[in-house]
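This part shows chain A:
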Amino acid sequence: MSYYFTILSPSDAPLFNIAFGTSKSGGDGIARFRFPDSAQYMNQFVIHSSLDIVEEAQWMNGNMYLKHIDTYPPAAAYISAFLTPSGTRFLLLHQPPQPPSTSSTGGSSLLSSSFSGASSSRASSSSVAANPTSPQTEEAVRQFMNEVYENYVKTIMSPFYRQGMEIRSPVFRTKVTAAGRKWL
Partner candidate 1 sequence: MVVYSFYIFDRHAECIYKRRWLPRPTSISGKASRPTSEIPSSSNGVPPVFGQSDRTTDDDAKLIFGTVFSLRNMVRKLGGEDDSFVSYNTSQYKLHYYETPTNIKFVMLTDVKSPSMRVALQQIYINLFVEYGVLDSYPR
Partner candidate 2 sequence: MSTTKASRIGEELWKTRVDKINAELVTLTYGTIVAQLCQDYDSDYNEVNKQLDKMGYNIGMRLIEDFLAKSNVGRCANFRETADMIAKVGFKIFLNISPTVTNWTSDNNQFSLIFEENPLADFVELPDDGRAQDELWFSNIFCGVLRGALEMVQMQIEAHFVSDVLRGDDTTEMRVSLVRYIEDEMPPEEE
């Protein structure tokens, strides 16, 4: 599973981006997207295209964690969203690894964790990695979002951080990486 995580300001300015891969079940934490390396911007396209849905979904209930809200089938990209009370958006794109031969592109067609390891490539045997819409995955993403949120709050409390500024803190990046390693 590969992940692309973005924080967007309420006015849609990107504040933070990071790409990483799963660390569960032997994953090496390196992102391997289905897009060629030269087309990483596709991740950003996909994420931003889900913003309309986020804006609809945010009024449906009072939760900060909106769970899986959008799918982009051509790239098997799943988007989960988290909203801070001040309207900052945390968006996580997850993309299961391309099965080497089979054509089960849609993640939903995969069975749950323990059965899915058979043919797929690295890091696919854990529940989190294998099925982007399973309850386990939702839960793991929620944990991840919460941990990032906590660190995000601490980071923007820094007196030298100005609202709406890109988050360049290396500490924050480390913390997000750690949260990714821990939960995803």
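In picking the candidates, the idea was that all candidates are chains of the complex that A comes from, given by their letters.
The rule we apply is simple: contacts are C-beta pairs under 8 Å (C-beta built on N, C-alpha and C of every residue); 3 or more make two chains touch, one makes a residue touch a chain; residues count from 1.
Nothing here was measured: the structure is a model prediction, and the numbers come from that model.
Per the touch definition at the top, the candidate among 1 or 2 touching chain A in this complex is 2. Residues 154-155, 157-161, 168-171 of chain A are the ones touching candidate 2 in the complex.
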